[in-house]
Each structure stands twice: as C-alpha cells, then as structure tokens.
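Apart from one protein chain that is not included, each protein chain of the complex appears where it belongs.
Up next is chain A:
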Amino acid sequence: MFDEFPQIDNGLLRDLKRAIDEGFRAFTRSYGDAIETMFDPLRHFLNWSEKLLTGTPWPIIILIAAGLAWFASRSARMVIGCVATLCLIGAFGMWDDMMKTISMILTSTLMAIAVGLPIGVLMSRSDRVQAVVNPVLDVMQTMPPFVYLIPVVMLLGIGKVPGLIAVVIYAIPPMIRLTNLGIRQVDGEVLEAADAFGSSRWQRLVKAELPLALPTIMAGINQTIMMALAMVVIASMIGVQGLGQPVLQAISNQYFTLGLFNGLAIVGIAIVFDRVSQAWGRRIQKHRGGHHV
C-alpha cells in the first residue's frame, strides 16, 4: 500500500514536461536570434578583452600584475607571490589558457558588479524588494549550475556568451547580498547628517552610503570572483575556453596529471585574486574604524 508514493499520472506528467519544453522551444525559435543580437556587445567585449590579454607580450602582463599587486597591498611579498604564481603557471604551459580564464573572470566580475550593485541598492531601499529578491538568490545559490545551463544553451547555443551568463548567474548572489547588507548597516546618524545638510538622494548614495558600505561590498566582490573561478570548469562544458577545458578533457580521458595541473592553476589564480583584493580592501578601510584614538 505504502510501497510507492502516489504520483501524478504518468501520461499527465509527460504532457506537462512536454508542454513546458515546447513552450520554451517556441520562445527560443521566435526570440532566440533577437536575444543573441542583444548580447552582441557583450560578445565583442569578451573577444576584445581576451585578445588583449592573450595578445599582450607576457613580460608586460607580468609587469602590470606586479604593479596592481603593489598598488593594492604595498607589500613586496605580495608582489613576489603574485609574479611567482603567474610564472609557474606559464612555465607549465598554461599561459594562454590562464589569460583566457582571467579575461573571463574579469568580464564576469565586471558584469556581476554592473548588475548586482544596482539590485543591491534597490534591495536596501525597500523591505518588499528584499523579500522578493532574497528567495530568488537562495534558488540561484542552491540550484545545481547544470540545470540553468540548459535554458541558457537552448537560448544562446554554445559559446562564450552563454558561458559568461552562466558564470554571472552563479557568481552574482554574494555581490547583491553584501551590497544590500552593507548599505543597511550604515550608521543611521551619519545618514541623518547627510540628510540634514540637504543631500539629494543621489548625493546621499554616492557620498555616504556607498563609501561607508564599501568594505562589505568589497567582500562581496571578492566572493563573486571566487565563485566565478569555481564555475570556470563547469562553464567550459558549454564552450568557455581556458583552464576549465583541459580539466574536462582530463575527466573524460582519465588524464590525472593534466587535470591536476589545470586545477592547481585555477587555485593559484584564486589565491592571487583573493589576497590582492583583500589587501586592497584593508588598505581602503584603514581610516574607517570609527573608534577613537
């Protein structure tokens, strides 16, 4: 009697799935091209940044990386660590793949910021928006990424842009959440002061709320970068080039060493991004303690 859970009639279930799939396919047929054109600027940008990174001679890239690390941390150790990681990955023959991955990460992070920051600000403005967005973010964070690869691929096919979109969907929740949180945590008296001196809403946002929320927002950006890196392997399933693809090959062909090298390269990049962005975050909040001397 209770051996089997009473389920919806098999035929009905099949019809339901078919109806939804048909509907989505029809949608893809009629709007797919339009949507693809809509994302054209994104593809151009992706191609441009990839060409820039792979086309620039390696000594210049290393120099720029060292410069950024120094600017962010003012620490020689950080610069040496950063340069050594890049050189090591290059020496093991993964330079081009690394550049492609970095280009992907930078683009998807920029996009996550461009989309996530305004959403986070809106969320901080209204409890109702927060109540709607939060469960959506929960779903985005718990849904296995393979699942939303399917509609993205149906709509846009295989390639960089769908890969980018999949990465952004996966990586954007912490950006939105921490922007919202950061702004909500801003000291009420400082905001009252901003209002009392006659700030417009925009002035209040850019002169008080965002700068005061910046440390939290930076933590969000950091997490977004880490999640984007974690997604790189999965996104390579739908045509994103870079360090993820060899890993994929390694899985299907059982090349353990190939997988390990590329995996370690991803870890290396993650550590560099993480340490550098955190050092920068610490440096900009040096004076924000708010405590008395």
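Keep this in mind: contacts are C-beta pairs under 8 Å (C-beta built on N, C-alpha and C of every residue); 3 or more make two chains touch, one makes a residue touch a chain; residues count from 1.
Going forward, contacts and distances are computed from a predicted model.
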- Message: Out of "Acyl carrier protein", "NADH-quinone oxidoreductase subunit F", "Quaternary amine transport ATP-binding protein" or "Inner-membrane translocator", which one is the UniProt protein name for the chain not included here?
- Response: "Quaternary amine transport ATP-binding protein"
- Note on the structure: From A:28, A:75 or A:199, the answer for touching the chain not displayed is A:199
- Touching residues on chain A - with respect to the absent chain: 187, 189-190, 192-200, 203, 207-208, 211-212, 214, 287-293
